[in-house]
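Structure first, then comments.
Of the protein chains in this complex, all but one are displayed in their positions.
Let's look at chain A:
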Amino acid sequence: MAPTAVSNKLKATHRKQFQELQEAGEKGERERTMTLHRLFPLRLRQTIAQVRLLHGSGCGHQLEEVAMEPELRKETSVFRTQVNDPACQSERHLGQYYTLPTSHLHTIFPHGLPARYQQQVKTFNEGCVMVRQPALELISYLKAADYSKPAVRYLLYGLKGSGKTMSLCHTIHYCSTQGWLVLHIPDAHLWVKNCKELLPSSYHTSRFDQPIEASNWLRNFRTTNERFLSKIKLRQRYTWTKRESTEKGSPLGELVDMGVSRVKSSSDVVGAVLKELRLQAAETEESEGFRLAVAIDGVNSLWGRTTIKKEDKSPVAPEELTLIHNLRKMIDNNWCGGAVIATLSQTGSLYSPSSAYLPKELLGEEGFDSMDPFIPVPVSNYSEKEFESCYLYYLDRHWLQHPHSKTDEGKKEIIFLSNRNPSVLERLCAFL
């Protein structure tokens, strides 16, 4: 029953391909595997493997088929790796995709991933991140650093669309899996432009509050760091109004909840949270200490210009915004027990030329002096190997539908058009 039913399942075209495969099989094992991979995508391969098993049992080629199976698995994992823990990844896995577990996707990255990548995750039903050299380098630095010394600042820089934000997310994933507390600001540019509500700060008269952005961020912070919220206790008493205050010794979660519910004082809550974390990160591991990772995307906005205007139409300087002021304090290396990982971004930045990507250009004099000394980590376009695996991944996910894109010539065209730039490649393949 089985062979005839299964072969009825195969269409006529598939039967032809199958015959070709058998002919290739006469030539040799290697030829057979190559033809197999050329002709059939993954799912069909599994069907064929079953078919051949069934046929083989009839023809007596059983052993060969069984030997084929593990080879199949090995061939398909050229662009994928099963090592999903960033801590265990090494140079061997360069260029390969590892899967982000869905639970992590929701907790660690409620707001962190780039928009287009989030759409891709929804389409493909899985989040796969490529293991690339800049991220591995950063992770090795983080592993080797001494956390009793002041926080080291790392800066990811590179051309537009070369993968800085994704490398940052990869590093954040590592930090999370290692049990660090991650302070992720997904795009600092959002805090200096398009502010709907600007309140004068109650704490400091010359500064301005941004309640909406602050409460949004606090909500996401709460999602990311649930387990720390009850463990960390406040060292100081914070008075919000005459009647409300948060006592010393209460858990951080209470403070965060208050900030989310009482939107007016949320910017000051953010400031308080940052201060507490900064003071407490210096503790050693034994006395319930933790490591703090401050991850900021688009750090050049902290020292640039803003498009926010006061009521008399004069522009607001970044220092006059409470959120920015507090964030700048985090970047100083006067605290220990963690690291500051930042990305430069020209894409959302204001008043900077679109061809600028080097650190000093985008940071400016003031920014450079604040970040100095930092370790710049360059992020470049895909290498040959990385491009190969990206291409194979898209093929595997059936993202490349156009028949010409599956040929060698089509691949060369894609390389030419995108210059192996990850974001351009992604947008290009969306059309194909």
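Throughout what follows, a residue touches a chain if its C-beta (ideal position, glycine included) is under 8 Å from a C-beta of that chain, and two chains touch if they have at least 3 such contacts; residues count from 1.
What we mean here is this: contacts and distances are computed from a predicted model.
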Undisplayed chain, where the name is taken from the UniProt record, one of "A-type voltage-gated potassium channel KCND1", "28S ribosomal protein S35, mitochondrial", "Histidine-containing phosphotransfer protein" or "WD repeat-containing protein 46": "28S ribosomal protein S35, mitochondrial"
Touch criterion as defined above, residue of A:253, A:348 or A:378 at the omitted chain: A:378
Option from A:114, A:298, A:359 or A:422 whose C-beta touches the chain left out: A:359
Which residue of A:85, A:226, A:247 or A:369 touches the chain not shown here: A:369
From A:108, A:128 or A:152, residue that would touch the chain that is not displayed: A:152
Residues of chain A in contact with the chain not shown: 141, 144-146, 148-150, 152, 157, 333-334, 336, 358-361, 369, 372-378
